[in-house]
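For this view, one protein chain was removed and the others were kept in their places.
Coming up: chain A.
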Amino acid sequence: MAGNWLPAAQLTGSGRPVLQPGEVECSLLSSVDLFSEETPSFPNLKAGLVILTTHRLIWVQESTTSPTAIFIPLSAITHIFSLKKSIKSMFASPRFRFQASLGEKGTKGVVVITLILRGKSDIDSFVEKFWEAWRKKAWEDGMKSGSEASGSVLGSGSGHGSGGDGGLAVRMPVVGVAGILRKEQEMWENTDKSLQEAFQDLNALMNKAKEMVILAERMRSKLLSGSTSQATGTNDEEIGTKEEMQELLLSVGIVSPVTKESAGALYHQQLSRQLADFVKIPLERAGGMINLIDIYCLFNRARGTELISPDDLLRACSLWEKFDVPVMLRTFDSGVMVIQSKSHSDVEVFTRIRSMVTTPDALRSGVTASDAAMTLGIAPAMAKEHLLAAEGKGLLCRDVSPDGFRFFVNLLQEVDADDIFLDIRVEVGVASVVDKLREERLVVWTCEKEMCGCPNEEV
């Protein structure tokens, strides 16, 4: 597309840009054209989504089925022209220009690029943010902290290189035990400082979010290396808390949450895409289906302070239909809503339910939703939905009594008889030989046999 001039930006499965370490989104604009008036060979990019981050200006082509993207690193920008106020600009779509030297180290030369904002968006605030991001030069910090973080994540003993810490004016050489101790002390103080700053107020916390995530990452890797090297010395409880701590740190997660402020009108759309990327891991862990409430908690926790409302979550989920994402929102007949991956199939769950209800105990006394929840390893509410779905398919039938609501394997159904009953016959047949005390089951078994043998005999 624009490969000659501009590098391609990586996108996630749902069409969100993959951010570099430390990169945070600042603003989003829809239907923006990108071209150069002076350089005709520069590609003419029409009606795309522009994402301004602290590091890059990303242009995403969304109209095609598989979105593609290119980006201009903010570091390549040499000048931003101020907005021209004229009579003409009041009627035309707002536009602004900046100068950038493109290609590897400016090999492609300096190009003046014009952005035209076709959508209803506030150009002033965008330009302001653009200026701000450009001036902050966050990409330079990113390189530093990035190399520092990667150095410590690797956790190698020789990782105390001085290259990453160029910001500190005077550094004592790291020699011997004293040097290591001093280094530890320094790290402690730094950590302490950033924690204190972070909690001074929420705005500051937002600014610190990036550092907090790096900190969490670092602590996690520390714990990880600690638990492997001292595994023999520590007791189980300690390992347990360490693992828990790791889990907590892992779920801090999202560095650049989509916010109403940064995304504006595109808020729900972008939130939806971010959510689609986010749910993959929890979904895998939960076996392909997860309650909307659980995701709400996990997602908000990962977002830190930028909490979303339940309504936003629902809207984001319902937008999935329009995108090509591997997840979907499913509403059960009872109204319970869950997120499930498109590859998830009920057949597999039904197979597990079937093997569950054909165990000797279940044949005699049935299963409840909480039994199913324990066996399937899912929440009781979800287990109940699965059982009801299986009942709807004729796999189970219900028993409502003062003892509660139970499900039995469906012996009333004669459809698919071969398939289901075969299992029971084998199961019950073998078990009854082994255990005479469980004869009750045989009754069910013979009953089913009779039903199969002489169905619907007229009276």
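Operating definition for what follows: a contact is a pair of C-beta atoms (placed from the backbone, for glycine too) under 8 Å apart; a residue touches a chain by one contact, two chains touch by 3 or more; residues count from 1.
Convention: contacts and distances are computed from a predicted model.
Enquirer: Which of "Nicalin-1", "ESCRT-II complex subunit VPS25", "Ribosome production factor 2 homolog" or "Large ribosomal subunit protein uL3m" is the UniProt protein name of the chain not shown?
Expert: UniProt protein name of the non-displayed chain: "ESCRT-II complex subunit VPS25".
Enquirer: From the listed residues A:Ser36, A:Thr53, A:Ser272 or A:Asn410, report the one that touches the chain absent from this view.
Expert: Counting the whole complex, the residue in contact with the absent chain is A:Asn410.
Enquirer: Just checking the interface: what residues of chain A touch the absent partner chain?
Expert: Counting over the whole complex, chain A touches the hidden chain at residues 366, 391-392, 394, 397-403, 406, 408, 410-415, 440, 443-444, 446-448, 450-451, 456-457, 459.
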